[in-house]
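Omission of a single protein chain aside, the complex is shown with its protein chains in their original locations.
The block that comes next holds chain A.
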Amino acid sequence: MKTIILQTASNYLLPVLLLFSVFILLRGHYLPGGGFVGGLVAAIAFVLDAFANGINETKRVLKFHPGYFMPVGLGIAFLSAISPIVLADLPIMTGLWADGSIPVLGTIGSALFFDTGVYLVVIGAALTIIFTISESA
C-alpha cells in the first residue's frame, strides 16, 4: 500500500512523533506518561514509516536491528538499578537525585535512566515483533 499522501505525511510525522515520544518519556515522573507509553509511541512512529515506505527503508533509518534495543535498554535500566549500591551504599533501586535542575529536563535522577531503559526495551520488543510478523507474512 504505497500512496504518495501517506509517504509525504510519514516523512513529517516520523520526527514529530519521535519528539512527542521523548516528551511523554520526560513528562512521566509525576504526570501520566513515562518510558512504556513513550516507547509505544516511538514504535508506532516507526511502524507508520514502515507502512508508508516499506520495512527495508525503515530498517535503514534505524541502522540497527531493533532486537539490539532490548539489551541496551535493559542494560541502562540495570545500571540505574545498581547505581545506588555502587555510588551511595543505599538499597537497590533507591532514587538518586542530582542537585539543581536543568532546563527542559528538570531534575535528573536515576529514575530517568530507568525510564529511558524501559523506553528502549519497549521500542525494541514492539518493533521486533512487528518486523518478524510482517517479514514472515
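A few remarks follow.
Definition applied: contacts are C-beta pairs under 8 Å (C-beta built on N, C-alpha and C of every residue); 3 or more make two chains touch, one makes a residue touch a chain; residues count from 1.
In the analysis below, contacts and distances are computed from a predicted model.
The listed options are "Iron complex transport system ATP-binding protein", "Multicomponent Na+:H+ antiporter subunit D", "Formate dehydrogenase subunit gamma" or "Branched-chain amino acid ABC transporter permease", and the UniProt record of the chain not shown names that protein "Multicomponent Na+:H+ antiporter subunit D". From the options A:Val16, A:Val61, A:Ile85 or A:Ala98, the residue with contact to the unseen chain in the full assembly is A:Ile85. Chain A meets the missing chain through residues 67-68, 70-71, 74-75, 78, 82, 84-85, 89-95.
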